[in-house]
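Excerpt of the complex: some chains, original placement.
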Amino acid sequence: MRFSQLLGQLSQVVENTPCDLAADPEIGGAAALDQATGGQLSFLEPGNALAAALAATGASAVLLPVDADLQHQASERGLAWVALADPRLGFAEALEALYPRRPLPAGVHPSAVLDPSVQLGEAVHVAAHVVIGAAVSIGSGSTLHPGVVLYDDVQLGEGCEIHANAVLHPGSRLGRACVVHSNAVIGSEGFGFVPTAAGWRKMPQTGLVVLEDGVEVGCGSTIDRPSVGETRIGAGSKIDNLVHVGHGVVTGRDCALAAQVGIAGGARLGNGVILAGQVGVANKAVIGDRAIASSKSGIHGEVAAGEVVSGYPAIPNRLWLRCSAAFNKLPEMAKTLRQLRNSAN
Amino acid sequence: MRFSQLLGQLSQVVENTPCDLAADPEIGGAAALDQATGGQLSFLEPGNALAAALAATGASAVLLPVDADLQHQASERGLAWVALADPRLGFAEALEALYPRRPLPAGVHPSAVLDPSVQLGEAVHVAAHVVIGAAVSIGSGSTLHPGVVLYDDVQLGEGCEIHANAVLHPGSRLGRACVVHSNAVIGSEGFGFVPTAAGWRKMPQTGLVVLEDGVEVGCGSTIDRPSVGETRIGAGSKIDNLVHVGHGVVTGRDCALAAQVGIAGGARLGNGVILAGQVGVANKAVIGDRAIASSKSGIHGEVAAGEVVSGYPAIPNRLWLRCSAAFNKLPEMAKTLRQLRNSAN
């Protein structure tokens, strides 16, 4: 599509948005600024290190930040451009326009195996080799990719997408527009065992797993159901690949859990909490709204709202940076200490 | 069921067990003490912080510890109760009674694909889209959920349960009553490669993976087979989600491995070893009976029986707690050290 048409797809483009259509190039794809070739769209964020790439990019059009110098430079090079407060958001919208998703046709593949009690909404796509148990309801417009297994007693809201070979266990309750990626497992039994003289005895896990509207769960991630009560992921929260969420965990809205995060049973996260890769959260820890944990940190106890923590056990990030710097000088410190002690004797 | 009936299901209830049936309420479910509502059973453990919740609980019946004050308080509130040495164990048994598992009917779903050589015990349930290779035997009373794949040369004992989309590779040998959760992989090839001038050359992995009786493997966990010999998980051991067990690892009985633990090839664990979440165990490390590693610790070399270790590299927990506390004061220590050195000059 022409660049001018693409602009019509961007929510930030209004009447007086600064832009230069140049020759209004045909845009057939998108790429990073330093990799783009003719006919491609790229974008540049404020302060991004790629700014230098603008001088040499092969892109035909660029989404720029609001920056007169960059705009001037782009026009000089004959590039089509538009200046946006949030070029990254514009790029997301442009990618949706340039790479539209092929909607899958409604219907149930003949190889799928559905219990007669299944309640299907309108326009549901059930792919090959899907298996659905009893007392399951699927909201309208949902898509189940091949090999998905829904055990008994599962409920999906409207517009959910469950990717290939994912498994949802009894007690799974998904809101609207949830996405479960390939090979993820929702509602599996929490890891609850009672120590007895005869070894570990399983505590039955009979509770629910609730994914509120718009939750996304990455490939291979697992969200366990509790013995009683519920595990709950707040609306709009996004979970990356290979994340483990233990039984009875509750998170607020719009949390982001990066890959390989592990959250032990009963932990509580507020709204907008961000956990970077490989973070661990202990049993019953409590993390306040908008707190951030940097990668590999391990959280016990409480983290206050808005705090940024690092390390294991996690401490405020600023303190941790200083402690880590000092750690690297421990051999020197030990040496100095020995010298002082010896001269003191 | 009535509370009095439920008591009949609890192994710890004998003739003179202290209890108060109150109005012998009908019990239809269970919940945590601070979340329970009418008609629900709850429980309280000795010293549990929830004790205060007893005064306000909506539960109709409670499993209490042996504690005269709590018993008196429950009777005052009109709650039905029983006092048990291990209320948690009682709660596990009560959940089993209140939420009985629907037995799956014996039989092979017509969409399942079985090699003609498969030996099925009695009352085996083979669900839709299961695939079973040659030279496989399945013990009586076992359940294979939808999408399970058993390669050739797999043996399951009696009463095993393999959850949806799990995969068992050649050389997998499961004892009685093993549970493999969804998307777990047993018997995959160990990560063995020989460095050569032409790159990594695969070491064939031809050994066995043995899960002794009562072993449970969590969702998405992987247990590799070795080049020769066996990988062995001791009877009664429980493995949580997303755990990796490398080739040739051997564990004793009743170990518990929490989520995202990783154990490298050839490590040896004794009986009753507990590894908390995200613990790593290096190649050929040796961990003694009943040792415990706290979350995120990394173990090389040897850990003595009964020891509790933490940190990376793991050291005794008590020492680690003191070292970690000192770590957080490193900037101060460095400053003091500078001052002392300066005044010494």
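Per-chain numbering from 1; labels A and B assigned in written order.
The rule is short, and it goes like this: contacts are C-beta pairs under 8 Å (C-beta built on N, C-alpha and C of every residue); 3 or more make two chains touch, one makes a residue touch a chain.
Predicted model, so just to flag it, every value in this text is computed and none were measured.
Taken over the full complex in this file rather than the chains on view, the one protein sequence occurs as 3 copies, with 2 of them shown.
Heads up, the rule we're going with is that only the chains that are shown with their structure count from here on.
Separating the centre of chain A from that of chain B, both taken as means of CA atoms, is a distance of 27 Å. Interface of chain A with chain B (complex): residues 111, 113, 129, 131, 147, 149, 151-152, 165, 167, 169, 183, 185, 188-189, 191, 193-194, 196, 199-204, 206, 220, 222, 224, 227-229, 242, 244, 246, 260, 262, 264, 278, 280, 282, 298, 312-313, 315, 319, 322-323, 326-327, 329-330, 333, 336-337, 340, 343. Within the complex formed with chain A, the residues of chain B that make contact are 29-32, 35, 86, 88-89, 91-92, 95-96, 98-99, 102, 109, 111, 127-129, 145-147, 163-165, 181-183, 214, 216, 218-220, 235-236, 238, 240-242, 253-254, 256, 258-260, 277-278, 295-296, 324, 327-328, 330-331, 333-334, 337, 340-341, 344.
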